[in-house]
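Only a single protein chain was left out; the remaining protein chains are all shown in position.
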């Protein structure tokens, strides 16, 4: 991992501050690798809720996570402040690929980068893929960037 | 805390083995104080599900947690095996008081003891207390012991 | 629980905003009872770190949690913003009792109240209680209020 391959804030389109919690640290006193995924989950679901694209209780479609991944580039520790950057690199017929950069305090180079693929299904069956609703497609379009290197 | 006040396995009526997870450890390399409550939650909800007293999706009543507490008596660390002991010290008209002992590996003296008070409400409103259903009352009666020292 | 017994913001001395995370919700779509303790943990440890009273890696004394508790007064759900209020009701020779109020969004009445008792021990043995260091005692004194009702 050389410095050149660390994403920067300008590579993302939306940002959310996520303060770390004491329990995010593991026995090595760094944020546990698992916890990064809770940051991914949070920036995406909050964006979707606040944009009105998804209502947790009444939406007819829900996003099922089919794939996630993370590369860890530099350690973070409580009480650091995390800023999660969000972008979308693919809006398919029934799925969306999100990419996330995790930034520590005021740093411009990401401490981690991840991806997250949602397939949309109808709430009742939770299995059959469903075309993205128009309001969801509109909500994520501002986040769309050309795909870069695979995360 | 003297040794005499540590509960023993014989003080409980039902047991569940809960293996610790790596992420349960905090930066001091001990199980984080928060995680004990996930053990409490798990032994109680699993007992209720397996006894058939509660069905997560269809029960008309759900248990709302109104109070919890824990005294920490001795440290535990991953990869220890936790055994959670469970008893009930009060079955009210609309509420149940559970007490939990947390045992480390083969030890007979508890490493922590906690309590957990459920008030039952109807699922629709989630606020109005509701008399315990008969099947729930029957399910927890075998766990009932006379109350001892307040946890 | 009547409304009168819900603490208000003015009852606390220090505040920290803690955004909820998607995974804080449980299967009933409310913040899980366990997660409140991670809010307690976070407001206390962050206060101690930022006041300089404790350094995670080098302090000769560490705070061991001997008791925690929580009363749940009203539900919270992701993506609510939590504000944790903090006060101290007892500074002993070797221990400190913290009390925490959990406030939802802009509400003035607490959604939960909890307590958290630290006993200080030396890092090496992690068992022998140790008098509070002067800088710790000074750091928490501004949080001290006369004890009210037991939490």
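So that you can tell them apart, the chains are marked A, B and C in the order they are listed, and the count of residues begins at 1 in each.
Assume contacts are C-beta pairs under 8 Å (C-beta built on N, C-alpha and C of every residue); 3 or more make two chains touch, one makes a residue touch a chain.
Bear in mind the structure is a predicted one, so any value in this text is a computation, not a measurement.
Trainee: Can you say which of C:22, C:39, C:72 or C:98 touches the chain missing from this structure?
Mentor: C:22
Trainee: Have a look at A:52, A:75 or A:142 and name the one touching the chain we're not showing.
Mentor: With A:52, A:75 or A:142 as choices, the missing chain is touched by A:75.
Trainee: Considering the whole complex, not just the chains shown, which residues of subunit B touch the missing one?
Mentor: Contacting residues on subunit B, toward the hidden partner: 17-19, 21-23, 29, 38-39, 41-42, 45-46, 49-50, 56-57, 78-79.
Trainee: In the complete complex, which positions of subunit A touch the hidden chain?
Mentor: Touching the chain left out of view, subunit A contributes residues 1, 27-28, 32-35, 37-38, 41, 56, 62, 64-72, 75, 126.
Trainee: Can you list, in ascending order, the subunit C residues touching the missing chain?
Mentor: 22-23, 25-29, 32, 34-35, 78
Here is the rule we use: only the chains that are shown with their structure count from here on.
Trainee: Among line, ring, star, complete and other, which one matches the pattern of chain touches?
Mentor: Drawn as a graph, the chains make a fully connected set, so complete.
Trainee: Comparing chain centres built from Cα atoms against the global Cα centre, which chain wins on proximity?
Mentor: C
Trainee: Once you find the CA centre of subunit B and the CA centre of subunit C, what distance in Å lies between them?
Mentor: 22
Trainee: So, what's the distance in Å between the C-alpha centres of subunit C and subunit A?
Mentor: It comes to 29 Å between the two C-alpha centres.
Trainee: What is the distance in Å between the mean C-alpha positions of subunit A and subunit B?
Mentor: Taking the average C-alpha coordinate of subunit A and of subunit B, the gap between them is 34 Å.
Trainee: I need the residues of subunit A touching at least two other chains; which ones are they?
Mentor: 22-23, 29, 78
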